[in-house]
Structures are given as structure tokens and as C-alpha cells.
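Written below as C-alpha cells is the structure these notes are about.
Removed: one protein chain of the complex. Kept in place: all other protein chains.
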Amino acid sequence: MINVLFFGPVAERIGKSALSADYRPNMRIHDLNDELAAQYPQAFELVCFTAINGEHIRDMSTILPDNSEVAYMAKFSGG
Amino acid sequence: MINVLFFGPVAERIGKSALSADYRPNMRIHDLNDELAAQYPQAFELVCFTAINGEHIRDMSTILPDNSEVAYMAKFSGG
Amino acid sequence: MNDHVRIQLEDFSQDEEISALKSTSKSMGGIGTFLGCARDFSEGREVSQLSFDAYGSMALSEMNKLRREAIAKFGLLDARIVHRIGTVKSGDNIVFIAAGAEHRLAALEACRWMIDELKQRVPIWKKEITPQGDLWVTQHP
Partner (left out) sequence: MNDHVRIQLEDFSQDEEISALKSTSKSMGGIGTFLGCARDFSEGREVSQLSFDAYGSMALSEMNKLRREAIAKFGLLDARIVHRIGTVKSGDNIVFIAAGAEHRLAALEACRWMIDELKQRVPIWKKEITPQGDLWVTQHP
């Protein structure tokens, strides 16, 4: 199971701040991106950053471990 | 009468923080400098700035008005 | 209150933060701080409140990294970062950054670097609440 988190403007467009995705062995982060972006296109047009277990991910071929926490994040606007 | 003020390291070397100098018509600030520097050479080697009535003076030919307040000041070290 | 890096709902006191910062070293000659506050106007819109959402665990971890990097990069004696979340009203404090060093230049430069980096790196999002409706801020002001 993959725990997917959304915050701020992305959460607002998706209508929730978390969802669960099924885990498949050798699943890559871009596979999850593609599935979710197809399902929530308006939310994903805001996504600038992806994190796995709280670490920024730039290589979208990274393999997702089971029980990962994945966050799809819009551009930050703190401070 | 000219009221002459000293502060910090200059006052310490002169041994006082104020003295009075006689006023003479058409007296220039460099005349006063010369008199006092001759009298207190060790103090005047520290002097970097001169003020008349609280305003920095760069032109040493400035004429001193009677009852002026003149300050001879070492390099500042506030803050 | 004693944590150097915090995300919290409640307001903070500059006096308490500075006192905690100073307590780490008597060699601290200069402290630079930045305080971010909620403005009543943003690009012509009246803003009555700001609401902040954060990815709490990651934000805290990024803020801790940022503090450690600033200490190493600028040779600081200590640094603190506090960011509020939840809803704040116009005029209220949002973020406080303090950098303490032996000399002023390092403290002031580190303070500026930390607020610039915080805005780029820390997963926090701001929503402006205005009489015309709410708006998530998506560009860096």
C-alpha cells in the first residue's frame, strides 16, 4: 500500500488530503504520477515537487518501496 | 567664547571632556585646531572628525561663530 | 519553546527567541533576524487573513537541514527558525528567523539566505482570505 498525501492548493483541487494506492512490485514513481494525474488533471497541473518518505525525488524512475509515503506538492509559499 | 568638547579616547588623553577657548573675530577652525593640537599632541593624533555645533566640518577654513560648540572626535566605534 | 526549529499554531516572542539564541554563546556579537508578518494588501487585494497548510514532518526536517547548513556555511554560533501554521490575521507574525555570529556580516547574510531558502525549500502553502474569496499563493513574492 502507498500512502499518498496532498497539501494546500493540490489538496483543495483533489478534495482530500490523502488517499491510498495499491502497491505493485517494481512500481516506479512515474507510474503512480501517471495514474493520479490522469484521474486528477486539474490538481496535477499545480504539482511541482514530489517527495517519497519526506525526501525530494527528482529521478522519476525511482522504485517505490511498499508502505511509502508519497507527497505531490505545489510550489511552496511559506514565509 | 568657544566651548570645546572631547569624548572617549580623546577626552581620556586630554584628561577632561571640555574646555573653553577664547573667541577672536574671523577665527577659523584650523586656528583652534593648531592651538589645541600643539597643547595636546597625543590626544590630537587620535582626532579624525571635527564638528561645529553638532555638524561635521570638512572645510578647515570655516569661520567659527562666537559661542560655538566644537567637538574633536576620534574614529567612531559604536554599535 | 527550547527547540531551535519549530512549526506551531501559536505566536512567538522575539525576546524569548533571542534570549534562547544568546544563551548558547557569550561570543555572539551580532544577531540578524527576519520577521515575516501578514500584510493587509497583496497585489491590490485586501487580505483579512492568511491560512497556512504544511507537510509538517518534511517541513520540520527541511527547516532543521536549513539551520544546519546556515550554521556551517556562515560560521554561525547558533540559529533559530519558527514558522506558524493555521490562520493568522493581518498584522500577525508568520515566520521568525534569527542568526547569531561573532560578527555582524555573517549574521545578516545568513539571515537573508535562510529566509530566501525557506521560501524555496520548505513545504508550506499560504492561502489569502479576502472579501472576494480565497486564493492560494503560488508565486514567490
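Think of it as A, B and C in the order they're written, each chain with its own count starting at 1.
Please note the rule applied: contacts are C-beta pairs under 8 Å (C-beta built on N, C-alpha and C of every residue); 3 or more make two chains touch, one makes a residue touch a chain.
Just so you know, these numbers come straight off a predicted model, no measurement behind them.
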Review point. Taking the complete complex into account, which shown chains does the hidden chain touch?
Key: B, C
Check your understanding: Hey, which subunit B residues sit against the chain that's not shown?
Key -> 5, 7-9, 11-12, 46, 49, 51, 54, 71, 73-79
Check your understanding: Of the residues in subunit C, which ones touch the absent chain?
Key -> 13-15, 18, 22, 26-41, 90-91, 102-104, 107-108, 111-112, 115, 141
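The criterion applied here is as follows: only the chains that are shown with their structure count from here on.
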Revision key, fill the gap. Cα centre of subunit A to Cα centre of subunit C, whole Å, reads 26
Review point. In whole angstrom, how far does the Cα centroid of subunit B sit from the Cα centroid of subunit C?
Key: 48
Exercise for review: Please list all residues of subunit B that touch 2 or more other chains.
Suggested key: none
Review point. What positions in subunit C touch 2 or more of the other chains?
Key: none
